[in-house]
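Beneath this line is the structure, given in structure tokens, with notes to follow.
In this view, the complex is presented without one of its protein chains, the others remaining in place.
Take a look at subunit A:
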Amino acid sequence: MKNPQLSRRSLLGASAGASALTLAACGTSGPGGSGGSGEGGGGGGATYWDLSGEPGESITQGAVDAFNELDQGTVDLTFFQNDAYKQKIRTAIGAGQAPTIVYGWGGGGLRTYAEAQQVEDLTSFFEENAEVKDRFVKSVWGAATVEDKIYAIPNESTQPIILFNNRTVLEDIGAEPPTTWEDLMSTIEKANSAGIAPISLAGQSRWTSMMWLEYLLDRIGGPEVFERIAAGEEDAWLDDAVVEMGTKVEELIAAKAFVDGFESMAADSNSDQALLWTDQAALMLQGGWTYGSMKTSGNGFVQDGRLGYDPFPTIEGGNGDLANLVGNPAGYLSISSDASDEEKEVAKAYFTDGVMTDAVAEAIIDTGGIPVVTGQDEAMAASEDADYLQWVYSGTQEAPAFTQSWDQALQPTVAEALLVNIEQLFLGSITPEQFAETMNTETAG
């Protein structure tokens, strides 16, 4: 009688223990687990998370594949969708599950990682490897630097936000690419009366709506207004230009400027770009990176010269220069402090011999991007996208100001509050004054 009971009990105990162990094991065997795949000849492995979506995905995959052939260790690459990645990476870093190589946008997000000592200080690495640092355009280091220390290597391409247009549609409705606010409003009117969506916007993603605000604020108040906001100056959000910017958004909403249902469209599915290349929309304000994907998926839209691109219009009485740009100076790669020394070595070797090699720069140019490294003028001139590339390249060189995307420049907590309020502003649920006041309290709090 005693024995079967005992064995039953121990069985239960064992099974409970075993399942607890299994579950606990699930918890720690994330991608950051140090049991990396060490099959690479020259050393261990580093994990690397990057954004999915063409053409960047193929380029990064190519860069990693080429590096893995070099026998300096193995980089294990995983792709995530943009919006999903932004949430996942912070949780992963907070939980100590970060990949060895962390993709980011620099700015405020990198600052919080650096302050929490979650990413490696790379200053001495770049001092020892000056030739790596010197490959890059000087202006891109700002967003990688926190208190004079460098925490990331720039990557991929310079990505200003560009007002794209569909030339065929503009011609059909008898409009020119808008250069002033009045032009823009009349284009919107013409498009609406022709039954075509004036502006394609994937509003659910919210950073897409934010791009409108970035340019509006720049053109109205000049780049200094956001500089003060980003520096955390008191009452910087209460600037008249911020309210004026909100009023312009109200004007756009009242004129039915944005495509029907923009509130529920997400940029991850590229449907905003699809509206433009399927001749269903006249204009689209989007990052320069969409040029590549419109070229790959647009059924000849880009190749046939139907894609137009122009600076964001000026606003009468505003302080902003027509040549001012907003956007992302570059993508950035950091190294997680939690990684083992072996993993860090592989990551640094990848930074030296894998990131932004000539082959990568060439691949970026092939897809219509401006690589963040110097000495690519010839390659750009020889490209089939030479017109666009040189336009963007000279634009970024000559811009009096290149404001970093707001959600990247600000602290993540403030950035989220900003995105929530932007969505409300575009829905008309809050007034421009409320927007300015809420953001001011959020920043102060």
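Note that in this section a residue touches a chain if its C-beta (ideal position, glycine included) is under 8 Å from a C-beta of that chain, and two chains touch if they have at least 3 such contacts; residues count from 1.
Everything that follows uses one rule, which is that contacts and distances are computed from a predicted model.
Not shown: a single chain whose UniProt protein name, out of "Hydrogenase maturation factor HypA", "AtuA-like ferredoxin-fold domain-containing protein", "Raffinose/stachyose/melibiose transport system permease protein" or "Dihydroorotase", is "Raffinose/stachyose/melibiose transport system permease protein".
For the options A:Ser58, A:Gln81, A:Ser297 or A:Gln424, the residue in contact with the chain missing from this view is A:Gln424. Within the set A:Gln204, A:Asn324, A:Thr367 or A:Ser383, the residue that contacts the chain not displayed is A:Gln204.
Across A:Ala46, A:Val140 or A:Val259, the residue that sits in touch with the chain not pictured is A:Val259. For subunit A, the residues touching the chain absent from view are 8-9, 12-13, 15-16, 19-20, 23, 86-87, 90-91, 93-94, 112-113, 115-116, 118, 197, 203-204, 259-266, 271, 274-275, 280, 412-413, 416-417, 420, 423-424, 427, 429.
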